[in-house]
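Omission of a single protein chain aside, the complex is shown with its protein chains in their original locations.
Naming follows writing order (A, B, C and D), and every chain is counted from residue 1.
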Amino acid sequence: MSVTNLLDDWAKFRHPHPVDDKPHDPYKWAMAIDLDACSGCNACSVACYAENNIPVVGKDKFLHGQSMHWMRIERYWDEDGRDFPDQGVQFLPMMCQQCEAAPCETVCPVAATNHTSDGLNSQIYNRCIGSRYCSANCPFKVRYFNWYDYPTTDDVWPAEMTQQLNPDVSVRGKGVMEKCTFCVQRLHEAKVVAKGEGRIVREGEVQTACQQVCPTNAISFGNLMDPDAKVHQQWQAQQVELDKDKQAKDENEGGSELRGYRILEELRPYPSVMYLERVRESAI
Amino acid sequence: MMDSGFDRRDFLKVLGWGGAAVALSGCGNTSVEDGKETVVSYSEPADYVIPSIGVYYNSTCAQCDAGCSINGRVREGRVLKLEGNPNSTVNRGKMCGLGQAGVQHHYNPDRVREPLLRTGNQGQTISWEDAYKLIAEKTQGVSGDQIAFLSGGVSGHLKVLLGNYLDSLSCKNHFVYEAIAPGVARAANKKSYGVAMPRFSINKAKVVLSFGADFLGSWVSPVHFSQQYAQFRKGVDGQRGVLVQVEPKMTLTGANADRWVAIRPGTEGVLALGIINALGTATGDIAAAVKAYDRDRVSEETGVPAGQIDKIAAMLKLHSPSLVLAGSAAEGYEHGSQNAAAINLLNHVLGNVGKTVEMTEDMPFPQMSPETGNTAALTSLNNGLAASKYKVLFNFAANPVFTASGAMNFKENMAKADFKVAFAHYLDETALQADLVLPLDSPLEDWGTQVPEYLATCAQINIQQPLMEKLHANTRGMGDILLSMLKQRQPDDYNGYEDYYGYLRSAVLSVKDALGGASVDDETFWNRTLSGGIIKFEGSVNKLSANASAAGLKLPSHSEAGGDYPLRLIPGVTASMRDGRHANQPWLQESPDPLTTIVWDSWVEIHPKKAAELSIAEGDIVEVTSKTGSIKAQAYLFPGIHPEAISVPLGRGHEAMGRYAKGYGVNPFQILDAVFDKETGELAMHETRVKISKTGQRVIVVKDEGAAGGQQMGKKIAVRVSSDDVDLSEEV
Amino acid sequence: MEKDIREDIAWAKINGDVLKSLENPRKLYWVIIALALAAFGVGVACEVYQYNTGMGVANLDNPHVWGLYIATFIFWIGMSHSGTLLSAILHLMHADWRKPIYRFAEAMTTFSLMTAGLFVLVHIGRLWQFYYSLPYPNERGIWPNFQSPLLWDAMAIFTYLSSSVIFLYVGMIPDLAICRDHLHPGWRKKLYTLLSLGWEGTDRQWRNFRVTYLTVACFLIPLAVSVHSIVASDFAMSQQPGWHVTSFAPYFVAGALYSGCAAIITLFIILRYVFKFEEYMTLPILKKTVRLTFAIAMVWTYLNAIEFASVWYGHDVASKDVLIQKMVGPYAYAWWGMIFCGSIVPLVLAFKRFQTNIPVLLVISLLLNLGMWLERWMIVSPTFSHGYYPWTWDHDQWPSWVQWGMVFGSFGWFTLLFMIFCKVFPSVSMYEVKEMVYHRSLHSKKGDTAEQGAH
Amino acid sequence: MHRIFHLSVFLIGLFSAATVYAADASQSAPMTPDSQWPLVEQPIEFPHNRHAKDMQIDCMYCHTYARRSAVAGIPPLQKCIGCHQSIESVRESPRIKTLFEYWEGSEDGKIAAKTPMPWKKVHDLPDFVRFNHERHIKRFIEQQNRPTQEVCGYCHGDVAELTVARRSKALSMGWCASCHEKEHPVTAAGGTPIGDQAYWYGFYKSEADAAGGDLKAHGPNDCWQCHK
Partner (left out) sequence: MSQRHILALFSNFDEAEAVISELRSANIDGFNFDDLTLKSPIEHHEVEEVLGDRSARVQWFTLGGALMGGLLGFWLISGAQANFFAQMKGGKPIVPLPPNFILTYEMFILGGVYISILGFLICAGLPAKRSPLYSTTVSEDQIGILVKAEESAIAKIKSVFLSHEALEIQEEAGK
């Protein structure tokens, strides 16, 4: 009855997002990554491989830039032209930012990637036809395409290794796009439990693989709508608001003591991942 | 969730549901496919087993010796993923990438599946019975001191059994070898603190001055230190800790330092003394000893700007307690022990001993406390073999053929032993040299106990238990093997134990009271132990010796590197590759090196200035030549290294060990000169001097970093602020 | 001023000449067909390989996910516009010199659209699921995403293709009747009898024919414009630097007309030679076409210039970077090649002496097409290798032989279709040439009488 | 002439009809009439009718995992034996014989003891579809106290009339949707957001609060509910 839908829900169907008058409720999954704690050890990335059945593509394909790591650790040097990077380097864990207004969603011809009710950017493998438009339009370039049929490629999952595959996550065949899902399979499991008990998921009941493994607790993840959630408190402390493209921090240049920022915010994708600036001692 | 531990084996025997074949077919067909697939139900499931719902078991990570407790997710009888065990004081529910890859160690397609006996160049399958018989024969004729047993670090009941077995052979030659181990540090610590491995409380320190201790990457207990580091950054009472890293080649820790100080290789001790001097708080013989090290001389010798030295001293003076760490970078020299001593002295002078350098509780069961490995052991074994002292050689959990310095010709010497037994997971370089290869269970299939060398808080014994049934019918646990061999020799002592599991159980229960189980009955205690995965108990604590003297402390004045071999070779120890025993785990091969983002290959780190001098560009295949030998690898221009040094990462360059390891990269162990630390006899890893030359070939470096080469191009991506501009106390 | 066409050609001769082109092909014709088939074969082989192995063999990567396929797709779409230009726009402007050449131009429209369609298919990662993108009620209860410019593309192209096929056909009915009447019995005759729908040129038929032709023409023009501006929006609607450009729509349309005209010149020359159409495809007409092309070339150049200028003076650093990269980065040679072929070469056309010099024109028209193809490539690739996110900037993505193979194959496919068309259907509109001749003769008669009056 | 005119009218009619039809999404989720899918060959012809109808055994007595996990589970061999070793009456019937062969092992030793039966999957969704039994049972049986057989029957058909189970529902996406888009009563007392539809929640909240949280809403519709 879509036409009838249309007629009686017109206003609702015409409602843009994100906006403050229709807040996410009861769930909005979000993340905060403290770059000052992150040591760039790569544990998150490996954990992601383990949890999400990510294929190991091997040297040649990696050379061709066809790697599949959903979570990549970026390493940036200082650009001050000194002989030695004597303030260390900058690490940045980068994965799908689960944008509220995701550029990838609108362009998919078959609606294989959408914004879910709990504020995630869903990627539906079996719907994907591989036009790769989403990746083309992703400012962060965090979408990874199955250039080959990895399940049937030698040495990707040889005999015994198939047994390690996580049954909760589809193994992707050739020609589909994939990306970080905030471990949706874990979220879903937690929700089922909570629903059964007629409540919503509590803080600490669900962790993403990267968050769970992170040795320095740099990654915190949770329900932004839940006042008890660490991530909620962090976002609040940093005065970063989901549906703003200019935060308190940007308003007063330099003056603020806040560290929270979102990458490429000026493009208004409203990312769900807040980063906390890396701090460096000035006295030494 | 936790398993009651009851009927574990029976449980593990049940069949899987669906199986991975299903998972593999991925998102292919879109039709509902009836009647094609078989569903295999459990025949007799334990009632806590529900299809599609994960069961979690606690065990211990065996990827390195840090002794992190893990929590394995098992579904339908298959272990899927490892998480950290929140109750562990070592890793508090966290893990590292290396640990995550543990499942790939278990599921690795290249594992040895049958006992193999060498006939000519072939390995020919034989039964375990024959294998045991053979060993019995070979060990029969020979006297105890003609037998040598080489192993990696061992602890817990395995160590006990091993000891007993060697005794039964009346063999004293147990060589415990770790290719990369803080051997020098242990000795130095023993001298200056009275204990080999004190407890370093990074989280209590306000300033950490680390001389090349890569405690975030690969040093001693990285996961534990990483967590302390996180607290240290958040700061005690809101004052953020400051990390200063002094080293010639930037490590992961150096990359995270507030100030990374590039120092001329080998002069760390000098700098330490220089700082003591600059502090000016030292008294007595220390003051005398450091008098000569005024800032200008130190600066001149170490290449560290004088201003920098003052700043560091000032910082240390201002913030107390601080912590000074001596890492491998400072110790890999002929005078390594001296360096370490000098650096430890700094801790004394700063009064950190007792505050951030603390005494650990000692293990009430010495027979179980870890036998830590070092490189000196290999040297003596090698000499023995060279003199063909040994007829029978056992090898377990070590790969000396790969990790021994090329100058030792270990491979040739090893051949001099008549009968060589290797207990191995893979046909690695050493196993290939053996006459008899006995396949081991993976740590996820095997029982065991482990005692970490570095004890985070109290004394503890880690339990290792099978997370699933054996993948391959014909592999055995090391414990079971030792037990059966002991049964041959002392039947009446050991026939009582059905298997290693039985042995373990009774052994643990026999000391139950000491382990804090006095109140409960055996069954409960055992189940509690298994589900907990850790036994913690109070050990006795005695004070650190405050032996702070500069007696006998003398550092060689820096000798200009020059002549034929102008550069120093720094063998890079990376968090994921370490000494290369896990190089065959594809996740590790493909996870980019944090600093260079290179995958699947080795590289030569060289400072851009030096490179420009030698007109070397990224991707040039360069030949690195030492007195001992030479290797060819791709050059990577790396600002984080001292211009007088180059660095090649260890761990890659296998010639065996299966599809994921063989033929990727080069092995710098081969070109290390046989130079040793004067006091401990440890191999001085950083003493090798090399020359470097272009071969003319060039390749594209396979790395994650894009063409922009780690520049942000003016975009606001990874942002950094100076500590003045933030207020951490406000934060969550 | 020489005439576009001889006014005293007997109408019977017109029929004769054109019908001749339908019969017993020359050897050269077969040669061309063979070459085309071979080229197409290469393309097919590549696609089969890619289909079985995965898109990876095209040597695309993350994030450089699009390559020559999309570029060539735009190229072919662009090519199609010339047909509409000649048959519809010039028709409304009563430029009757178009009459001898518009038929094949229209055919070109149709076939280049068909070729473009192929690239949509080979570009898709899961070709076997292509039907997901079609809006039809299905047992899944879901629909494609109507917000996606790619879907707009699909619908626009479908509309365009079907409309121009119809247009081509309707315009051809009277000629089909001619063929029906004047060809010896055989399968052709049957075919024409069927297709000509019993056209007899009665006043009623002609009257409605005129109106229909006019209205459809009126629809085709905005359609053609919309099609290429939608193709432009594939890029302009995205957020990427170097794509998110306001002037893309007109820029693309201009580029389309440009490449179209260039292609017309090429085919004009080839047909003229292969089918001996010297009488109808006369040099004066060629000259007019060339001048038209020159004009469009200048428009295109101008649009190019303002795009660069607006980026250059704008504050969008990212897109400026991309522009600079195009000029000096790994793609520089292609980019400068495009500037040369697209903006410098056409200047030659400004010289009278070249405007009718067949060999020169052949070369130039090919160069122009090359330039236009490079333009499309330069729109697609640099943005990928130099997007917003520096970490993923990749080393130059040189397309693998698979991509090149398919690009090559597409030309074979196009030629094949086109050549077959020319043999089966009259590639010169007979009845319209007649009209042209008739009206011109009338005109000149009036001229003569006027002169006599003067004496 | 007239012929053609009629034709054209007809065509236009058809075109518009098709469009309307298409525009109406509920049409596009066809409720395929229950039909018998081909019979699946099983190791023994298990008489569901005997157990479910004659004996009135609750489905979840055997398919015991259904209420606790995503999969309903084939009953473990143990379970069958548990009852049947004490039912002498049918002990010698061929099917039960085979059953015991799997438990005790066959004489010819072809079948080892305690070998699970190689049942064939009957309702086997594609591998990228994840149907959660637990949720549906909680919703309909526990929250709304509908009879078990009816609820299971929504997807599995009237098993009580069958011997070996046989598929009788379409199990296509549209078919699932045809039920999900129905307005089911939502007991918001349980705090369940309206059909797990956070985006709509903002709109429905007022109504929900007005209705004391007791109102109707359709089931979850976001793709990640079933595809992951």
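In this text, a contact is a pair of C-beta atoms (placed from the backbone, for glycine too) under 8 Å apart; a residue touches a chain by one contact, two chains touch by 3 or more.
Only a predicted model underlies this, so the values are computations on that prediction, with no experimental measurement involved.
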Thinking of the complex as a whole, which visible chains are touched by the chain that is not shown? A, C, D
Touch with the missing chain holds, among C:Phe146, C:Phe351 or C:Trp398, for C:Phe146
Touching the hidden chain in the complete assembly: which of C:Ala156, C:Val322 or C:Cys341 does that? C:Ala156
By the contact criterion defined above, which parts of chain A meet the unshown chain? Give residue numbers in ascending order. 2-3, 5-6, 9-10, 12-18, 100-106, 111, 114-116, 270
For chain C, which residues reach the chain that was dropped from this view? 10-12, 15, 135, 141-143, 145-147, 151-152, 155-156, 158-159, 162-163, 166-167, 170, 173-174, 177-178, 180-182, 197-212, 215-216, 219-220, 222-223, 226, 230, 431-432, 434-435, 438
What chain D residues would touch the chain not displayed? 1, 4-5, 8, 11-12, 15-16, 19-20, 22-26, 28-29, 177, 180-181, 199, 218, 221-223
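Assume only the chains that are shown with their structure count from here on.
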Relative to the centroid of every protein C-alpha atom displayed, which chain's own C-alpha centroid is closest? A
Using Cα averages as centroids, what's the distance between chain A and chain B in whole Å? 32
Spell out, as numbers or ranges, the residues of chain C touching 2 or more other chains. 142-143, 388-389, 391-392, 394-395
Touching two or more other chains - residue numbers and ranges from chain A: 67, 72, 74, 125-127, 170, 176, 264
Touching residues (chain side chain A, partner chain C) in the complex: 61, 64-67, 72, 74, 94, 103, 106-111, 127-133, 135-141, 143-149, 174-177, 264, 267
Using the touch rule from the top, collect the residues of chain D that touch chain B in their complex. 37-38, 40-41, 65, 68-71, 73-78, 114-128, 167, 171-172
Contact residues on chain A for chain D in the complex? 1-3, 12, 15, 17, 21-28, 114-120, 122, 124-127, 168-170, 181, 184-185, 188, 191-192, 195-196, 198-200
